[in-house]
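Complex shown without one protein chain; remaining protein chains in place.
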Amino acid sequence: MVGRRCYAVVVGVALTVLLAGCVGPTVTDAGYRNKVGDTARQISSSIASARLAVQLDLDGRMAFALTDQTVSDAESDADSAATALASRQPPTDSALKLYQRASRPIQDAVDALRALRIAVRRGDSAAIRAALAGLDAPQHGMDDLRTAASGG
Amino acid sequence: MRATDLLGAVVYDSEGVPVGAVRDLRLTAGGPPVPDSGRPAYRLSTLECGPVGVAHRLGYGHRPMSGPWPLTVLLRMLVRRSVLVDWADVTGVHGNRIDISRRRTELRGAVRDGS
Amino acid sequence: MSRLFKMALGVMTAIGGFVDIGNLVTSGITGARFGMALTWAIVLGTMGMTLYGEMAGRVAAVARRPVFHIVRERLGVRTGMANLAAFLLLSGLMLAAELGGVALVLQLVTGVNYLVWVPVAAAVTWLIVWRVSFSVMENLFGLLGLCLVVFVVALFVLPTDWGALWHGATHPWVPPDQGHPMYFFYAVSLFGACLTPFQVVFFSSGGREEHWTTKSLPEMRLNALVGFPLGGLLSIAIMAAAVVVLKPAGVDVSHLGQVALPVAQALGPVGLALALVGFMAAVMAAAAECALSMGYAVAQYLGWGWGKDRLPRDAPRFHLVCLVAVLGATALVLTSVDPVTVTVLSVVLGAAALPLTYFPVLVVANDGDYMGSHVNGRTLNALASVFLVIMVVTSIVTVPLLFFTKAGR
Partner (left out) sequence: MKADSELSADEMLLDRQILDVDGAAIGKIDDLELTEPEDGGAPVLTAFLCGPTALGPRIGGRLGLWWAAIGRRLRPTDEAYPNRIPIGEVDCVDRAQVRLTVSRDALDADRFRDWTRDHIIGRIPGAG
């Protein structure tokens, strides 16, 4: 009696926890396009987050530990988003063209964030300002990529 | 004998027609005490049988439940269909089956219309 | 303590106690992503918690029965056990999220990776469950949790366009760039974050710990009818801060630290320190409450001795369950699964199991034999039934939404 009902509840919840964690494969061209758009959105959010944190730090409003944490989180998020996209096999020619167009700006963004994290950890404010300025180009790159991915 | 043996057992009337499963046991004080029964001794007086157990379990059987509105009506309807079987009428208890000597129509309803 | 001070203390404790890792994370994420469009979900969740919290408190005071006594008495052995199994699984997930939250806050303060702090968080949680008295735990963490008021202060310091916030809140349309499933997924997560099952189990068992009687009803009602709504207001303030600062900057919240950025921008390091103290207190208290609730649920279902008002020797199995819960949750967090994802998952799955925990409370609150003159009024029943329907709809909708949005990513 309750054996079944109780097992059902337990198995159901465990199954949900497992399945919700994994990411489904993208098969169609539209799926890949969505994936590129999502990656661009995630990376641009990471850039914005790092920029906001460092800006506040330069204005003396932050605690160093939080700035350092936010910037390194942003860098690792961008990096994992980039590798997740790279691990996807582009299904069609147009998807391949999109990937070739996307890989350079994405790599620039990850490198810019890495440079910022290094500067922040060294505490060299000149290098921090330079790295902060270095974020603008990748930010526009990501915005263009998003329009390209959604525009199709 | 344990309460579990009775609860959930199906009651069949004198013509073999199922009356419902035992949902509740009513114990009445009275009669000579036996070892371990304490004073006054409580004897099994009636079995409350009905098609659905949830109404009894939730307490809508014969208790002053003031709400929530849709439930009270629904559950009271369910409870009204259960009947009382006096233990004196029980002729035999065999595993999950209880036979009684009366017919279904002679049994009185469990819910006194007043409550 | 003068009665007035005691009352004020109770209200402040309820405010601090209401907010936990679920509210912090979901308010931050939804503020940065949907603006104020999901405020209705927090309002609904807070109203539900206030309504059922007060009911559970009244049942604990008048009928002297905590939640899981009622669950077994009214739902029967079998359904009660299925309810207990679901409750333990979901509260274990929530406990893991809370421990992860404590570790994340320690990481923000010290810069050391959060995985190092998880065993420390577990040890402190166990120490609180083990020997910190009930009132000290409630009052200390409740008051420290009030530091989260710094988010409200930040809103006044920041260049907040109150008209836009109000407009956003009163026009809950799905923003164009977001899909409907994602919108409703986060609505469920906000609703679930306010109505986590362990909060009502803890609130009613706490009532028994403090031996509430009909005389303590006014104080309990004050806590529930004033404390919880203000706690909900605090969650809205955290969301609004994210709307004012994070949304324009294009920042999507995926880490606890980002939720505190608006306070840093408004009030600088001092404000930030207060916010982190508030985070720590709110999440630490919630971790201890969650572990205790799991102990309460099992002990109340099986009839074991329970409670912190007696020596652990007198309630050994209750403390054993709490210990096993903390160890299990710690193991789950140490698998380095992302704590933010675990938090979102636990509040959403919690939302799926709401009717199981809240329905028996509604039934007993209507039982004249148990509650006497304190039985539910007609309007209260109507309101509670509406919320019960909302909870049932939520639990039906949750799992499909979970799959469709891949846990909100």
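We call the chains A, B and C, going by the order they appear; numbering starts again at 1 in every chain.
Note that contacts are C-beta pairs under 8 Å (C-beta built on N, C-alpha and C of every residue); 3 or more make two chains touch, one makes a residue touch a chain.
Small disclaimer: the values here were computed from a predicted structure and weren't measured.
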For this session: By the contact definition given up top, give the residues of chain C that touch the hidden chain.
Result: 63-64, 69, 72-73, 76-78, 81, 130-131, 302-306, 311-314, 316-317, 319-320, 323, 369-370
Seminar exercise, completed: On chain B, the omitted chain is touched by residues 1-4, 7, 23-32, 34-45, 48, 56-57, 59, 61-63, 87-88
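Note that only the chains that are shown with their structure count from here on.
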Exercise. With chain centres defined as C-alpha means, what is the inter-centre distance between chain A and chain B in Å?
Worked result: 65
Exercise. How many angstrom between the C-alpha centroids of chain C and chain A?
Worked result: 29
Seminar exercise, completed: CA centroids of chain B and chain C: separation to the nearest Å works out as 42
Exercise. So which stretches of chain B touch two or more other chains?
Worked result: none
Exercise. Can you list the chain C residues touching chain B in their complex?
Worked result: 74-76, 362-364, 366-369, 375-376, 378, 381-382, 384-385, 388
Seminar exercise, completed: Listed in rising order, chain C residues that touch chain A in their complex are 77-79, 81-82, 85-86, 89-90, 93, 107-111, 245-246, 249-252, 254-255, 257-258, 260-261, 264-265, 267-269, 272-273, 337, 341, 345, 349, 399, 402-403, 406-407, 409
Problem set entry | Touching residues on chain B, where the partner in the complex is chain C | 53, 57-59, 63-71
